[in-house]
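The next block holds one structure in the form of structure tokens; read it before the comments.
Shown here: the complex without one of its protein chains, the others still in place.
Entry: subunit A
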Amino acid sequence: MDVAIIGIGLHPFGRSPTLTGQQQGASAIRTALADAGLTWKDMQFAYGGSQDGGNADALVNELGLTGLQFTNIWNGCATGGSSLHAAYTAIKSGEYDIGVVVGFDKHARGAFNPTPSDWGLDDWYGESGMMLTTQFFAMKFQRYMHDHGISNDSLIRVSEKAFQNGALTPTAWRREALSYEQIANSMMVSNPLRKYMFCSPAEGGAALILCNANIAERYTKKPIYLKAAAVRTRHYGSFEVFSPSQAMNVADAPTVTASNAAFELAGLGPKDVDVMQLQDTDSGTEIIHMAENGFCEHGEQEKLLREGATKINGSMPVNTDGGCLANGEPVGASGLRQVHEICVQLRGEGGARQVSGSPKVGYTHVYGAPGLSGVNILTR
């Protein structure tokens, strides 16, 4: 049984000072329902999650107490991916025909400040100044540059492309293109990563209406099929955030295993993908993820980026809506924003940022703490 996405909705990312996180989630659901021509009472189930925006199932207070099964999902950066995976299996199993997934968030300004005990760590690790995600991403990329001959030029080009695409995306947070020089000269945060190479916590909401593919054409002329949804966690030896030590032998990242699993499920390969969303918590991770998801060899990115391959008009368009760099990262909503953008592209509704040639296959990838990854493959 195939699963189709028949409605998509986004509450603009960035800052919505007058709205709670839950209201932004409800706003995304209303947009998605209207897109599918459905109402809240048509929903048989809901999966949703948020890090700092409160309980997802409290959205019924905004949308109506219809008695549906509503399950809260919390799975770090893969919260959206895990919600979508739950909906995918609920429909594939035949238990439900139609439902919604939602993600939303509202984070305080500035970097996240994690509590060591939440991560199974002792206080000394945080107190001594080693518990910063920015440090981890910097160290991971420092080593990647060393191993694969990538230079700063690649980092700058990823950011340049992100803000160019953000400028074309009405729902993006950062809508101003930045020059190569502005990025190259921005403040060094954590060597080799500079200010405009990091995404920031933000606010926003995203929702998708899914149904059994057999009934999709009742609701839309442009159903998008979810061919694969896979979520994987780290193996021993994977180099992950908040690790006081690492094994000597580096294992494949969870991205690699999630990606392989998704391609196998979909019966497709990296060469079939026309447009993709790759987690870009910082510019360096986007570069690593190009290879970890199988879209190029390690080290090949330098040349691809110099040629503009990942731009909207390039051979492998990445993060056409500006990704996390231009949209910010409301953790609960971020993964579903990716799927939303792929649906927009596959429907041909991208406007100024539409990938040409009527893309048929799209791909989304999230990766985050504490070492998990979610991949979705979509077709029209």
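Criterion: a contact is a pair of C-beta atoms (placed from the backbone, for glycine too) under 8 Å apart; a residue touches a chain by one contact, two chains touch by 3 or more; residues count from 1.
Here is the rule we go by: contacts and distances are computed from a predicted model.
Missing chain, UniProt protein name: "OB-fold domain-containing protein", from among "ABC transporter permease", "Ferredoxin family protein", "Anti-anti-sigma factor" or "OB-fold domain-containing protein". Here the missing chain is touched by one residue of A:Met131, A:Ala230 or A:Ala326, and it is A:Met131. The missing chain, though absent from the display, is touched by one residue of A:Asp122, A:Asp153 or A:Glu217; that residue is A:Asp122.
Checked against the full complex, the one of A:Thr20, A:Asn72, A:Ser243 or A:Asn260 touching the unshown chain is A:Ser243.
Within the complete assembly, A:Ser190 is the residue of A:Ser190, A:Thr220, A:Thr255 or A:Thr379 that touches the hidden chain. Summarising the interface, subunit A meets the missing chain with residues 110-111, 113-116, 122-124, 126-132, 135, 138-140, 142-143, 146, 188-193, 236-237, 243-248.
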